[in-house]
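Before anything else, here's the structure in question.
With one protein chain withheld, the remaining protein chains of the complex are depicted in position.
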Amino acid sequence: MSEDLEWVRRSQDGDQEAFSELVRKYQKRVYYLAYGMTGNREDALDIAQEAFLKAFRSMKGFQGGGGFYTWIYRITYNQTIDFMRKEWRKKKLEYQDNQDLTEKESPIMAVPSASNPGQDMAQKELNRVIMDAVQSLPEQHRSVILLREIEGLSYDEIAEMLRIRKGTVMSRLHYARQELQKVLMPYIKEGEIREKK
Amino acid sequence: MKKNRCSKILEWIGPYADGELSPSRSAMIGEHLKDCLSCRTALERLRQTQELIRQGFAFSTVEEKSDLEALHSRVKHGIRLQEAESKEPWWSGDLGSLLFRWARILVPSAVAAALVAGIFFKVYNPPLSVIKTAGKNECIIDSIEGANSTVLLFKTHDSDMTVIWLSVDIEPYKDASNSWIPYSA
Partner (left out) sequence: MDTLFGLKKTAFLAMVWVLCLVAMGRSAGAEVFNTEVRVILASNSDQGYDPRLLDLKKDLLSLNYMSFQLIDQTGLSLNRGQSGKMPIPGGRTMELTPTGVEQGKIVMQVSINEGGSSLLKTQIRIANHGTVIIGGPPYQSGFIVLAITAHF
């Protein structure tokens, strides 16, 4: 965390290399947040890029209070919401409808190194179910579940980032998990549960 | 009476799994779980759901790596452009910055052109040439169809050989929607 502060201070003095370090450290999490919200890799790249550029532009105004990562998450989150509300997004979706696979995943890919095609296909099928389930959640619930399960933020951090009460975080998380569990029930291994009796 | 207690416990099961409860409340729930199979089942389901969500977001390393590399260089490039913009008013550039400004106009134009081209490609491209690999084993897939199977298209690392892989029966993830996924570029 102290290295963050140092990089933030140097970035505020216009040191691009220091900012580049911050990007390197947080880009994965920023990207995953945007990807989780939009369900689209290209959109996620655009959003993540714009979020970092916005952060760089606003660096001088950053007080450093809540930590850089909370700040960059908030920027990313707002950026994602802006993006999703734009009209052209809907238009784009219209012609994506019939080509979910080609848009979200390149239809041809290098053979994965750790699994064979059969396993990979089953996993991809499952990933698609999970992504669809997350995408079908209302925006407010989706953001909470992503920040908790994918980004691993604490309830306090989520509350601070989304500017909501901790109790609201808990209830949204509870609802989102219930909804996801309903969809994912066929993939939950009851056998494992019973064995632990 | 027990049912009532369980419903209270279940309200806290999420924060319990997340380690967000006070030590005393956490200990109390831990005690209850020891004796209650249905609450333990609920906790295990929650944990598996969490695990599945995380799995769902795990890209293949190849995809993640290339996306993050692209992101890093795009941010770097963007910052350079922003900086140049703020330092150099348009009337005060030498030849270098003039060229740079051209790049600034040209790059977004190229991107816009590419986007338009992309859209036209997507809309007007007939369902042909789904896949194309190059080299000795160059292969173009014009069309692909079938029933009761899912198809993955790969290319191998070294020789770019095209692999059409069909899964006739996917267990344990088989469901009604797992019929045929059409490819159209």
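As written, the chain order gives the labels A and B, with residue 1 at the start of each chain.
One rule holds in what follows: a residue touches a chain if its C-beta (ideal position, glycine included) is under 8 Å from a C-beta of that chain, and two chains touch if they have at least 3 such contacts.
Note that this is a predicted model, so its numbers are computed, not measured.
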Subject >> Residue numbers in subunit B that touch the chain omitted from display >> reply: 136-149, 151, 156-159, 161-169
Subject >> Sites on subunit A contacted by the missing partner chain, in the whole complex >> reply: 111-118
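By our rule, only the chains that are shown with their structure count from here on.
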**OP:** Averaged over CA atoms, how far is the centre of subunit A from the centre of subunit B? Could you give it in whole Å?
**Re:** 10
Original post:
What does subunit B use to touch subunit A in their complex?
Top reply: 11, 14-15, 18, 20, 37, 40-41, 44-46, 48-50, 52-58, 60-64, 67-68, 70-72, 74-76, 78-80, 82-83, 119, 122-123, 130-131, 133, 150, 152-157, 162-163, 165, 167, 170-173, 175, 178, 181-185
**OP:** Using the touch definition up top, name the residues of subunit A that touch subunit B in the complex.
**Re:** 14, 16, 19-20, 23-24, 27-28, 31-32, 35-36, 41, 44-45, 48-49, 52-53, 56-57, 95, 98-99, 101-102, 105, 107-114, 117-118, 120-127, 129-131, 134, 145, 148-150, 154-155, 170, 173-174, 177, 180-181, 184, 186-189, 192-193, 196-197
